[in-house]
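Have a look at this one.
Of the protein chains in this complex, one is absent; all others appear in place.
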Amino acid sequence: MPGVVPELSPESEHRIRGHFATVAFNLFLGAEITLLASGRCELAVQFREELAQQDGYFHGGVIATLADSGAGHAALTLMGAGHRALTVEFKVNFLAPARGERLLMRSRVIKHGGTLTIAQSDAFTFRNGEETHCATALVTYMGFIPRG
Amino acid sequence: MPGVVPELSPESEHRIRGHFATVAFNLFLGAEITLLASGRCELAVQFREELAQQDGYFHGGVIATLADSGAGHAALTLMGAGHRALTVEFKVNFLAPARGERLLMRSRVIKHGGTLTIAQSDAFTFRNGEETHCATALVTYMGFIPRG
Amino acid sequence: MPGVVPELSPESEHRIRGHFATVAFNLFLGAEITLLASGRCELAVQFREELAQQDGYFHGGVIATLADSGAGHAALTLMGAGHRALTVEFKVNFLAPARGERLLMRSRVIKHGGTLTIAQSDAFTFRNGEETHCATALVTYMGFIPRG
Partner (left out) sequence: MPGVVPELSPESEHRIRGHFATVAFNLFLGAEITLLASGRCELAVQFREELAQQDGYFHGGVIATLADSGAGHAALTLMGAGHRALTVEFKVNFLAPARGERLLMRSRVIKHGGTLTIAQSDAFTFRNGEETHCATALVTYMGFIPRG
């Protein structure tokens, strides 16, 4: 879906970036938010030896983590302040070896419902300037307001 | 499935533990093999702050990583030396918050075919001696012999 | 999980069998309930030419339908009268060709939560008295009480 990306309010952007910073595992992987918009999130991580599987490519678990986390932060852009989102389930298909200097996860909400939000996350690796679509995932989130 | 666990030959066990040690991301997470048997694998990881999501529980990405890796090493126990196994896809359902000092992933092969192997991985957390079933995953692997 | 099957009350059994009879597509396929218990459901369908794929085996869509429907009725056994259950998503892995005179779907709830219920459905075909495990599925249901 090309075209204009619907902007988030500065308050929402601040809130969601703040949430991302509380997810220790994202920081441990070195992931960062490279785009936030209404119903969308992009996360990126640089390759390091620690993130590799046996062939020196990004491990599937790194891809799964970013697919889940990107979808979750995309879902949060559509929820009000005070809402939380729990991962219900996700499914990831690996399409090509995740070989490259950088992994980019592009997540977008497909359906935002009253209780459940479904998003799709697509993973791309970059190697010598070439982009490869290496995985796609469907993720289900449940939104809720925590009880005080 | 209670009862006797079919033993692996010492050669197979050595080979598969050796493979596990080449998966850098497993080591980065602090995962270790706690059981290997024919068609089965158990992996464990101790909780550390770096592995947490926003509430201080194990991140879903840690669970997904172990679900994938446990299934893969369970699949390798049924393949001959020289075989490799690639993750085709997996799907994980989260059943309960993954809160605890330790995460155990129990993986077992459901179907070992000529090309594809399907396994199920179940995640359990341990907290004050109490065990909670916190996730279940179905994982598809493709076995192959790398070309020289 | 061998052992005693927890019985349903006659009222619950009557209610759930009544619900099943309102699902026209189940009847169209010729499916019937062969067991109902707390958190469990078994459905069976006899082979007919109309249910086949190109090789004369049960079509994957028949298997998917029973996997979904069996899981849903297993979920309903744990919900009070007046509750409804919607399929959120499901995933099915095909393990062997579904060749036989009869297809049996065994569904059991893995986790029954406040909003979501997760079940596993396993498909078996019977051919000349031999049983084959031909598919396994994970199914997520959302329970709710319809507004008057």
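Side notes on the structure shown:
Letters are used for the chains, namely A, B and C, taken in the order the chains are written, and counting of residues starts over at 1 for each.
Throughout what follows, contacts are C-beta pairs under 8 Å (C-beta built on N, C-alpha and C of every residue); 3 or more make two chains touch, one makes a residue touch a chain.
Just so we're clear, the structure is a prediction, and the values are computed from it rather than from any experiment.
Summary of contacts with the chain left out: across C:L8, C:I33, C:A75 or C:V92, the touching residue is C:V92.
Where chain C meets the missing chain, the touching residues are 19, 22-29, 49-54, 59-62, 64-66, 68-69, 86-94. Residues of chain B that touch the chain left out of the display are 88-89, 91, 115-116, 118, 138, 140, 142.
Those residues of chain A that touch the chain absent from the view are 91, 93, 95-96, 110-111, 113, 118, 120, 133, 136, 138, 140.
Quick note on the criterion: only the chains that are shown with their structure count from here on.
Ranked by distance of CA centroids from chain C, the top chain is A.
Between chain A and chain C, the centres computed from C-alpha atoms are 33 Å apart. Centre-to-centre separation of chain B and chain C, using mean CA positions: 28 Å.
Among the residues of chain A, those in touch with two or more other chains are 88-89, 91.
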